[in-house]
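The other protein chains are all here in position, but one chain of the complex has been omitted.
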Amino acid sequence: MEQKDRVEEISVRHGRPPVMAPGHTFATITDKISSIVLTRPVSLGWMLGVGFASLWAFILLFAVSYLFYQGVGIWGVNIPVAWGFAIVNFVWWVGIGHAGTLISAILLLLRQSWRNSINRFAEAMTLFAVACAGMFPVLHLGRPWLAYWLFPYPNTMNVWPQFRSPLVWDVFAVSTYFTVSLLFWYQGLIPDLATLRDRAVNRHTRTIYGFLAMGWRGSARHWKRYHTAYLILAGLATPLVLSVHTVVSYDFTIAVVPGWHSTIFPPFFVAGAIYSGFAMVLILAIPIRYFYGLEDFVTMRHLENSGMIMLATGLIVAYGYIMEPFMAWLSGNKYDMYQFWDRAHGPYWWVFLSLITMNVVIPQVLWIPKVRRNPAWLFLISLDVLIGMWIERFVIVVISLHRDFLTSSWGMYYPTRWDWFTLLGTVGFFFMCMLLFLRVLPMISIFELRELLPEAEVKVEP
Amino acid sequence: MSLVPVYGLLAEFDNPTDLLLAARRAHEEGYRKMDGYSPFPVEGLAEAMGFERDRMPLVVLIGGLLGCVGGYLMQWWISAVSYPINSGGKPYNSWPAFLVVTFEVTILCAALSALFGMLGLNGLPMPYHPLFHSARFEFATRDRFFLCIEASDPRFELTQTRRFLEGLGGHGVSEVPY
Amino acid sequence: MEFRRCRIKGRHRLRSAAGLLLALGLAGCRLDMHDQPRFKPLRMSDFYADLRSSRPLEPGTIARGELRSDSYFYTGMVNGNPGDEMPFPATKEVLERGRERFNIYCAPCHSRTGDGNGMIVQRGYRRPPSYHIDRLRNAPLGHFFDVITNGFGAMPDYAEQVPARDRWAIIAYIRALQLSQQAPLSIVPPAERDRMLSQPPPVPATPGSGATTPSGTTGQAPPEVKK
Amino acid sequence: MSTAPRTNIDFAAPPIAATIQRRSLWVGIIFGIATIIGFIFTPAQAIRSYLLGYMWWLEMTLGCLALLMTQFLTGGSWGMVLRRFFEAGSRCLWLMAVLFLPIIIGMRSLYFWTDSAAVAKEGLQHQAQMYLSGPFFVMRAVIYFVGWGVAAYFLTRWSGLQDQPPDRDFSSRFRALSGPGVVVYFFTMTFASVDWVMSLQPHWVSTIYGMIFVAGQGLAGLCLATVMAIVMAKYEPMRRILKPSNLNDYGNLMLTFIMLWGWFTFSQWLIDWAGNEPDEISWYLARLHHGWRYVGFVLLMFYFCVPFLLLLSKNLKRDPRSLIWLAVWMLVMRWTDLFWQIEPAFNRDAFHISWLDFVIPIAMGGFWVWLFYYNLRARPLVPLHDPRARAILGPDID
Partner (left out) sequence: MAQIFHRSTNTISRFTIFGALVVTALGLWTALQLERSPYTTFAGVARPQPVPFSHAHHVGGLGLDCRYCHTSVENSGFAGIPPTKTCMNCHSQIWTNAPMLEPVRQSFQTGQSLVWSRVNDLPDFVYFDHSIHINKGVGCDTCHGPVDRMPLMYNYASLQMEWCLDCHRRPEKYLRPRQQVFNMRYQQPDEFHPVEFNGQKYTGQDELGRALVKAYHLRTVQDITSCNTCHR
C-alpha cells in the first residue's frame, strides 16, 4: 500500500497523468457517479444512441428469426468454407470480452490501481460481448433449438457430448466464462447497489436497488469475507480467461487443417483477444468520459496504459504471424507452405494485406507517446484494431478452409446480406446493452474509487 | 430507560482511522458484539474487532475440489463407461482431452462457491436490518464510518455504553431501535 | 397398403417455427429428419394418383432372378397335366420347412393333422376335404401345387404369401402327413415302436391358445401360459 | 528534481558477496577440470551435457536481461528491488558468448544436419537444409549475441552512469531501449531455441517452441535473482530493502511463469496428441516412453502441480526461507525440463543420464556465479540515484 502510493506519487511527479484527478472526496465520488444513474435526466443523445442501437438489435432479431425459419442456408457458408461469418464473429466477440476480465481480475491481482476506474464497464462489456459471441455457435447449429443437447444430461438417446471434441470444450469454457464474469460483476456491484439504494429518492428505485443490493450494509466482517471472495474470484478468473480463448483456439488447432494446426495458437489467440478487447475498452471509454464528464476518473493514464497494452499484445500477434509461416517453411510440409502462400497470393490476398496493414503496421504508431496520449488518435487506432482483429479471424477461418486438400473441393466464400445483418445486428445489440447499462447501473465502481483516495488509508500501525 | 427495544448504539466517525481506533478501544473495553460499517473495506478493521477466522478459502477449496473430481469423473464415466465410442482411435479415457473441461468445471464450481459462500457466511440477503432504522446510516455507503455496539453484548448498558462511545471522539451517538 | 404419419406434421417451415417456439416444451415433436422426403416401403406418396409409393410392376417386366424358366417348378404342370415329382429332393430339411410353412399358412383351415377342421373352418369357413381321403392321397404332387398357386373352389390362392419353393416343401410335408395317418406299425423301426407303444399319444396343440406352436425340431408342446 | 537520498547507510554489497564469489570460482575450476576429463574420454556425451548446461545458464542470463527490460517498461517496486541483480546477471552475457564457442566447435557431433550423408538418409526437407547450414547457423548466433549484447551493454551502462550524482533521470532512455529490446529478445530467443535445441530433431516443428523457452527463461531469471536477493537479505542493505510484500510479488511472478509454462507445454502436447501426425507425435513418443516418461511425470508434478499449490499460500510466499528453497527447486526443474527436451533426441529408446549432465552445468555455474558476484559487487545493490528508487527505500531514508 505504502510503496504503491509512493510509486504513484513519483510517477505523477515525473509527468505521467494521475489515476484520479486531485480534489475529490468520498462524497464527491459517490455523488458524481450515482447522480449519473439517479438524477441525470435522460438525454437526447442517449435516446438517439439507444434508438439507433436497438434498430440494429431488431435487425438482428429479424435476421435470427429468418434463420430459424429458413435454416443456415441463408448464410454464405457451404463446403468447403463451412465456418464462415458465424465462427469469425464468435471468435471476435469472445476475444473482445477478454479485456474486461483482464482488467477486473489480472490487474487486480497485480495491484494496478488504474483498473479501479474502468473495471466496471469493462466487465459489463465482457458480459455483453460474450452474450453476442455465445449466439453464433448456437445459430450455426442446423437446429439451434436443440442447443441444449450440447450439455450432458440424461437424454433419451443415451448419447453424451463427445468430450474429446474441442467444440464441446467450448460449450463449457464459454458458459463458465459467462457465469464467472457475471458473478464477478455482480459481486462488485453489490456495495454500489447499496450506495444507489441509499441515494435514491424515488420509492420504486429504492426498492429495486435495495432488492439487488441484498441488504448490504458495509459491515466490517462482511467486507472482510467480501474482499477474500473478490480476490479469489479474481484468482479464478485469471486462468479462466486464458483458458477460454485457448479453448477457442483448440477449435482450430485440434484439427489437422493447414493454417489451423499450429501450437502457437493458444497464446496467440489470447493476445489477440486482449488486443481487440482493449481496443473496445478505448472505443467505449473515450466517448463515455467525454459525454458523462468523467475525465476526473478515467484519465489519460487509463487511455495511455490501454494503448500500451494494445501495443504489447499487438506485437505478440505479429510474432504469431511471423512464426507460423516460418515454421511451415522450416517443416517443409507442402500443404502448410501452400496455405501461407495462398494467404498472400491467393484470391484473398487483399484481405491478408489489409490484415497486416491494420493489425501490424498501423498500430506501431502507438510507440509514439504523443499518439498514446491523444484520445482521438487512440479512438481511431482502436477502431482499426477492432476491424483488423475481425479480419484476422476471417483469414484464419476462411482462407484456411477455402482450399481443401483436394483441388476438387476448392471454393470461395461469399457472405450474404444475412451474414452482414447478423454481424452488424450483434454490434447494435452490444451497444444497446451497453447504453442501457450506463443508464441503470453505476458505470464506475464507486467503492473501489473511494479506495484510491489517500484518505482511505488507515494511518495507524496495524 | 427506553421502552422501545434497542438494537444497539451507533457512533459516527468521518474517517477510517478513527473508526479503526474506536473499534480497537471497544474491543479492549471487552465489547464483542459490535460491528463497524464503512463505504469501502478498511484494512484491519475486522481483525481489530476480533474477527474469527475467515473461512472463505476453505469454502472455495471444497467447491473447487468437488468440481475438479466431479468434472473428471463425469467425463470418464460418460466416455469410458456409459457409452464408449471410438473417436479417432483415441483411448476411451482420453485424459489429455478431459483436462480442459475438468479445469472449466473446477473454476465454475469454485467461483459459485466463492460468491454464494460469501453471501451465505455474511447472512445475505438480508434486506431488512435494524440498522436501517437509523437516519444517519445511509451515509455508511457514502462517506461516513460507523461503529455499532449491539444490545445483545453482555457488557452493554445503555447509558454507560453511550458514554463510552461518546468518549471515542466521534460525531455523535444514536440509538438504533430494534 | 399405405402408411400415413399421425404425428406432428405439416409444412416444414411451419414445423421449424413450431420447433423454435416449443423447443423445450415439446421435446417429442418430430422434426425434418424424422420424416424425410423419401420413399420407404409402402409409405404414402402424394406424387402418384393412387397415393402408393410402392409401384406395381409394369406388365412384362421381370425382376432380376425372377425369370421363371423352370416351368415345372413354378406351375407343377407337365404338358398341362399335373406332374408327380418333386423338383428337388425332399430331404429332412425340406420336410421340416414344409411343416413350418404348412402350420403357418395351411393349418388355419386344414388343421395341423390335415383333416380339414382348422380354426377358421370352425368359425364358419367352408370345410375343405381331408387330406386323408383316397382322392387326395392319390392326387399327383402337381395338383397340390396348382391348388396352392391358383386356389381351388373356396380356397384362395397363396401365390403371394408362399414362394414356390416353400409350396413344394409344403407339398412334401402333406405327403408325410398323409403317410403318418395311414402308416402301419411295421414300418416304424423296432426301437421307436416300443417307445411309441409304451407312451400315450401326444396331445395335439390346441389352436386358439394364443401361441403358434413352435415348429422346431424339439417337438415339445408349447409352454403353458402363466397368468 | 530531487536530490540524492540522504542517508549514511552503505548500499554496497556485503562482504559475504566476495566470499561467495571466491568459492564459486573454486567450484568452477574443480568441476572445470572434471569437464575437461569428460571431454577427453567421452567427447560425444560431453558436448551434449555441455549443450544442456549452456542452455541452462543462458536461461538465467537472458532471463535477467528480459526481466531487466520488462521492469523498465512496467515500473513497480518489484523490479526496482531486483534491478541490480538483473543487471549483474545480464552482464554475464559476454561469458555466455565465449562459452558458445565449444558448441560451434562440437557442432558436428551435436546436430546431425551438419552431416550431408545423414541429411540425405533422414530425408530432411530442402527448407531445413537451407536454414540449418553450418555457416548460416554461426552467423545467426552472432546476430543473436549482438542483439542481446547491445541491450545488456547499454542498459547496464546507463544504470551505472546513474550512480554518479548528480541525479539523472534516464527513465525515458531506459524505456526507449527496453521496448524494442524486449521485441528483439523475443524474436532472437525464438530463433535461438529453434537453432540450438529444436534442430536436434529437425523433423518436428512447433510454433510455440520459442515462447516455451521465453517463459522458462523468465522463470529462471526470476528464481536466480530471488535466490541471490534472499541470500543478500541476511545483511544490510538488502535486509531493509527486501520486504515480505516484495517476496509475495516474486512468488506471484513465479506462479505466473509456472502457469505460463504449464499452459504452453500442455497446449503443445494436446495439439500434437490430438493431431497425431507422424512428424509431430514422434517427438513426444521419444519423450513419453521408457524412462523419459517418468521425467515427464516429474515435470508435471514438481514443475507444475506442487509448486502451483505451494505458491497459493501467502505465508509461504512471504517467508524468505521457504521461497528461496522453492526458487532453487524451480531452477533444478528448469534443468530437468531442458534435460527432457535435449537428451531424448540422442537416446530415443531408453532413458539415459550421464555424470557429465551434472558436472558440466555445475562447472559453468561456478564461473557464472563468480562473474555474477563480480558484477554485483561493482555497484551499490540499489540504484540509489534513480528517482524511482525512493519508492523502495522506505520512509526512514530520504
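In order of appearance the chains are A, B, C and D, and numbering begins at 1 in each one.
The rule we apply is simple: a residue touches a chain if its C-beta (ideal position, glycine included) is under 8 Å from a C-beta of that chain, and two chains touch if they have at least 3 such contacts.
Just so it is clear, the structure is predicted and the values come from calculations on it, not from any experiment.
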Chains on display which the left-out chain touches in the complete complex: A, B, C
Just one of B:Phe132, B:Phe146 or B:Phe164 touches the chain that is missing; which is it? B:Phe132
Can you say which of C:His34, C:Arg55 or C:Arg195 touches the chain missing from this structure? C:His34
So that we can see where the missing chain sits, which residues of chain B does it touch? 83-86, 125-128, 132-135, 137-138
Considering the whole complex, not just the chains shown, which residues of chain A touch the missing one? 153-159, 197-198, 206-207, 210, 214-215
Suppose we count only contacts with the excluded chain; which residues of chain C make the list? 1-7, 24, 27-28, 30, 33-36, 38, 40-42, 44, 50-52, 103-105, 108, 119-120, 123-126, 154, 156, 160-161, 207-212, 214-218, 220, 222-223, 225-226
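Throughout what follows, only the chains that are shown with their structure count from here on.
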Distance between chain centroids, defined by C-alpha means - chain A, chain B (Å): 30
If you average the Cα atoms of chain A and of chain C to get two centres, how far apart are those centres in Å? 72
Approximate Å spacing (C-alpha centroids) for the pair chain B, chain D: 43
Where chain D touches two or more other chains at once, the residues are 270, 274
Using the touch rule from the top of the page, what residues of chain C touch 2 or more other chains? none
In the complex, go through chain D and note every residue touching chain A. 75-77, 125-128, 131, 169, 171, 179, 183, 186-187, 190, 194, 202-203, 205-211, 243, 245, 252, 259, 263-264, 267-268, 270-272, 274-275, 277, 279, 387-388, 390-392, 395
Contact set on chain A toward chain D in their complex: 2-4, 6-7, 10-11, 14, 109, 164, 239, 242, 246, 250, 253-256, 261-267, 315, 319-320, 322-324, 327, 329-333, 367
Contacts from chain B onto chain D in the complex sit at residues 88-90, 96-97, 99-100
